[in-house]
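Removed: one protein chain of the complex. Kept in place: all other protein chains.
As written, the chains take the letters A and B, and residue 1 is the first residue of each chain.
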Amino acid sequence: MKDVIKRFTETFGPSGYEEKIREVIINEIKDYADYSVDKLGNLIVRKEGKGKKIMFAAHMDEIGLMVTHIDDKGFLRFTNIGGLFPTNLVNQRVIFSNGLVGVIGEEPRKDFREVSPIDKLFIDIGMPNKKEAEKKIRIGEVGVFYRGFDDLGNRFISKALDDRIGCVVLAEVIKKIKNPLNDLYFVFTVQEELGLRGARTSAFGIDPDYAIAIDVTGTGDIPESPKIPMELGKGTCIKVKDYGMISSRYVREKLIEIAERKKIPYQLEILLMGTTDAAVIQLNKEGVPSGVLSVPTRYVHSPSELADYSDVQATIDLLLAFAQEKLD
Amino acid sequence: MFINELSNINGVSGNEDEVRKFIIDKLKKLVDKFEIDSMGNLYAFKKGKKSGKKIMLAAHMDEVGFMVTGIEQSGDIRFRPVGGIEPLTCLSKRVIIGKNKISGVIGVKATHLNTIEEEKSVPKFESLRIDAGFSSKEEASSKVNLGDYIAFDTEYYEENGICTGKGFDDRAGCSILMDIAGMDFPYDTYLTFTVQEEVGLRGARIAGNRVFPDICIVVEGTGAGDFPSKRDIGSYPSLGSGPVITLLDRSLIVQKKLVDFLLNVAKDNRIPYQFKRPNIGATDAGRIHISKTGVPSMVLAVPVRYIHSPCCIMLKRDYNNTLKLIEKGIERIEEVI
Partner (left out) sequence: MKEILEKLSNAAGPSGFEENVSSVLFEMLKEKVDEIKKDKVGNVIALKKAKGERKGSVMLTAHLDEIGMIVTAFDGSYIKFETLGGWDNRIFIGQKVIIFGKKVLKGVVGAIPPHYLRDKEKKVPSLEELFIDIGMNEKDVKKYVRIGDPIYIDTTFKVLNGDIVTGKALDNRASCAVICSILMNIKNEELKWDVYGVFTIQEESTSLGAYTSAFKIKPDFAIVLDVTHATSFGVGEDRAYPFNKGPGIAIGPNIHNGLFNELKETAKRNEIPYFIEPIPGQTGTDASAIQVVDEGIPTALLSVPIRYMHTPTEVLHMNDLKRTERLIISFLREFDGVKEEVIDVHK
């Protein structure tokens, strides 16, 4: 699993430009199931069964940035693709789709205690002037954090655990499932970070009976943290509520019941800020009872997100068990 | 070009009837069928040379404005904005209210009577009133109703290829759709005039579901960014630099192959072009592209200064280049549909 996590998280793929990560995922699962790519770029993998139609979703896209201007001195101005927090940006390295590397700098601040907003930041690609810079890059070019995977023993760090770790979970379940009881659709969605867009259109096409999104969630276990119930190493998180949805009671209770029965470590999750693909999938047509399984992760939306292998494994185990469960 | 007449019509979000009537009247000899849905979106259908695919071209009929929300005992009228308007742009402007086209002013008291703090503060809509010359609630209520729509009172004016008026966002787009209505379309095409874009892309939501095209081009009047600025952060899109191509806005990220397509069409036909400043604003394409199982969509716009204010400025040559880029693009739509 470690090399899959490394491969998935290190691949380039900001919202709207998911081609490279989609190829990497296809390579991982192509020997295990049929797949298709829809109009918006969602990767849909099907393992056919006779029971209920269940949609599992994890998003392929990561947060990133887009170049908006090349100034006279060859510095780049940029805007965010998805949720980039200014506190995570200064002096970080970025990489563009063409392989070019740069570092984010900030205009000198009057008060060094203030945080610079994005429009006071710029990217330095080491070019001496505008003309040279324009040979390497143009307005509209997209980039992501340039940071790799590190193994910490029981835990690991990388960029884009949100939500490549969800993609890893889906890929592992696809590889493990034999003789599916239910009709399973594993969807690697696009543009979640821009507003759950891929999930909406793929759900419409599939029209599932039930859905579960796999994503990351925050934790309350860092120093002086507010009382959020999720912690690293305590198991997969079964979501009750987040900013965009209240999970279906039936799906939630089912997940809890299976976890108890199979002795899979789990926690109950309430997240105040942020939501997942499930929030739009549940709105599809006549409604889809939906839930979420989350991998607790520290430092979300930073270049160095941190999670625990055992939580990832628990998520895989619970999802596998749910997929093979007889549902109403 | 129909912008001169379109600009003068009052059609605030939720009240697009007069705009729609005008468009129907001008297009009825050019299109094969009209349809209107429950929200008032107008679909003008043109049969294409080939069948099998559907093209949708969209522009919104509505403009930002206000609504009457109350009448004071004094006869003054309380109002709120419909769509995004900054209170500062409304001070001391002339407006037109309701079906009876009552004239009024958003009055601001004389500077002699203001304190220094007052003139330094941004007013809130709660504290503004429209004066239409009524001296009592009864008199006002006989001519003006709660819920009446109010538009800026600005007359279109053009000279030397410089156009000024209200509502170029998006009457410019509507005018372009009307200008190409006479074209021979390669596939069945729905010229879609949407409602209520300014209050949350509302009409587009159902229009996208109803038409569900294979490709969509939204035509807008987009905010130019070339006002005076001290910082070297890019002052685009600017007047005179041609049609504006969207890469990324708050509602849509345009597929690379569609952007490249537009660039090729522009270059091959020597049409100037520029990009929209990424991550600003939202358009109908934002809702249309996520209809049902998805619709590949692009946005082309005429650069317009001072949108969402009583008076905007646009150049005729930008309008004409945008029209040309769309025509040439439709001729080659096979490359991307």
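The criterion applied here is as follows: contacts are C-beta pairs under 8 Å (C-beta built on N, C-alpha and C of every residue); 3 or more make two chains touch, one makes a residue touch a chain.
Model, not experiment: these values are computed from the prediction.
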Given B:D37, B:E139 or B:E158, the one touching the chain that is not displayed: B:D37
Contact with the hidden chain (one of B:T89, B:N145 or B:T293): B:N145
Touching the absent chain when the full complex is considered, from A:K135, A:K178, A:K227 or A:K326: A:K227
From B:E18, B:E126 or B:D184, residue that would touch the chain that is not displayed: B:E126
In chain B, positions touching the absent partner: 13-15, 24, 28-29, 31-34, 36-39, 66-70, 78, 80-83, 126, 145-147, 195-196, 199-200, 202, 205-206, 209-210
Hidden partner interface residues of chain A, rising order: 220, 226-229, 240-241, 244-246, 248-249, 252, 268-270, 272, 279, 282-283, 285-289
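Going forward, only the chains that are shown with their structure count from here on.
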Length of the line joining the C-alpha centres of chain A and chain B, rounded to whole Å: 36
Chain A to chain B touching residues, read off their complex: 15-17, 38-40, 66, 68-69, 71-72, 77, 79-81, 119, 139-140, 191, 194-195, 197, 200-202, 204-205
Interfacial residue positions of chain B with respect to chain A in the complex: 232-234, 247-248, 251, 253, 255-256, 259, 275, 277-279, 289-296
